[in-house]
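Beneath this line is the structure, given in structure tokens, with notes to follow.
Only one protein chain is missing from this complex, and each of the others stays in its spot.
On to chain A.
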Amino acid sequence: MSETRPVKIKVRGLSKVFGSQPKKALELRDQGLKRSAILDKTSQTLGLSNIGFDVYEGELLVIMGLSGSGKSTLIRCLNRLIEPSEGEIVIDGENIPELSDKSLLECRRRHFSMVFQNFALFPHRTVQQNAEYGLEIRNVDKDERRQAARNALKQVGLEGWEDAYPNQLSGGMQQRVGLARALANDSSVLLMDEAFSALDPLIRKDMQQELLELQHRMKKTTVFITHDLDEALSIGDRIILLKDGEIVQIGTPEEILTAPADEYVERFIEGVDMSRILTARSAMRPVRATAREDDGPRTVLRKMSENGLDSIYVTNRERRLLGLVEGEVADRAVKDGQQGIASLIHQDFPCVSPDEPLHNLFAMFSGKSFPIAVVDYDKRLLGVVVKGAVLAQLAESGEH
């Protein structure tokens, strides 16, 4: 379903060879040789090999891999801080590797803003002047760029620090300046190169949260590099797993956790706290039977007994969830000769969105254990989660 979203950057057949004879190395690669064999034979390092993926408009795509996996090379190929050896990178119809120097400059200014691992702030410029840099080199009018920089600094919570110098700020604040410098530019893509890796764990969590909020607010297309799986899982809409310069798996955090592509990914995801990452959607089952609002008590009771249920969810024609009817109540209504079920419906049941993390679901199973209803934003019933399913899901992913 996500594949129908508009594509912002299309990457196809992207490779990068470090060394003087890239052609030779790529030929060997095409003959099926691996990175280490190519290095032995030609002393050329195959940094990236035949990378292909799409970045969708407005998504936060995480490229994750250990050091040496080629992730830094990959993000730098996107804006040609590193020249790719072959392949295409298309953004808004322009193929970046083919651009002339002048068009490349223009393309970098319009499309890409980058946030760096070690902040890379200009130490001789104030916070304000740092944030203005991208606009300044585009010769944007002084007042305009001042305003844009101020807005960006406000977005990252640095109001009042405009006149400070970077070395007067803590690491976390410095990276906020880095982020503001990128945001002020208002480019269409945000490239974040291990942006939070140099920060303390606590500050890092904060920054991740803030990035998510920012991203939610601004819907900025973001490519985020990290070596930290937890970080990838908690902020990524989708994750690309990179190993030895090749893509191992592309998928949502859940897909990667529940269906790892190979042993490498499996080993990787060992030790991840599954209940934090998995959501109600993954443990959700289709509803076996629902009652309609115009059903009589007798029909409802029959549906329950046919499906072995103690209670049943009631929906209207659009599958909007109206409430829950319990078996005993329906039974009593039949004996009393009641006609409709409208008076039997109650709202005292747990109800969550599909994105609710599983660990929040445990508490809801206390008391009368109704299945948890999973509804979308329109209150349409998508499925239910029963207690056993949560545990089963956790056990299953824990096995890997």
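Throughout what follows, a residue touches a chain if its C-beta (ideal position, glycine included) is under 8 Å from a C-beta of that chain, and two chains touch if they have at least 3 such contacts; residues count from 1.
Just so it is clear, contacts and distances are computed from a predicted model.
Participant: Missing chain's UniProt protein name, "Putative membrane protein", "MoaD/ThiS family protein", "AsnC family transcriptional regulator" or "ABC transporter permease"?
Facilitator: The record for the missing subunit names the protein "ABC transporter permease".
Participant: Of A:S36, A:N95 or A:N118, which residue touches the hidden chain?
Facilitator: A:N118
Participant: Which one touches the absent chain: A:G134, A:G245, A:P260 or A:P350?
Facilitator: Checking each option in A:G134, A:G245, A:P260 or A:P350, the one touching the absent chain turns out to be A:G134.
Participant: Can you work out which residue in A:V7, A:L33 or A:L81 touches the chain that's missing from view?
Facilitator: A:L81
Participant: For chain A, which residues lie in contact with the unshown chain of the complex?
Facilitator: 79, 81, 105-109, 112-114, 116, 118, 120-124, 133-134, 136-138, 181, 185, 191
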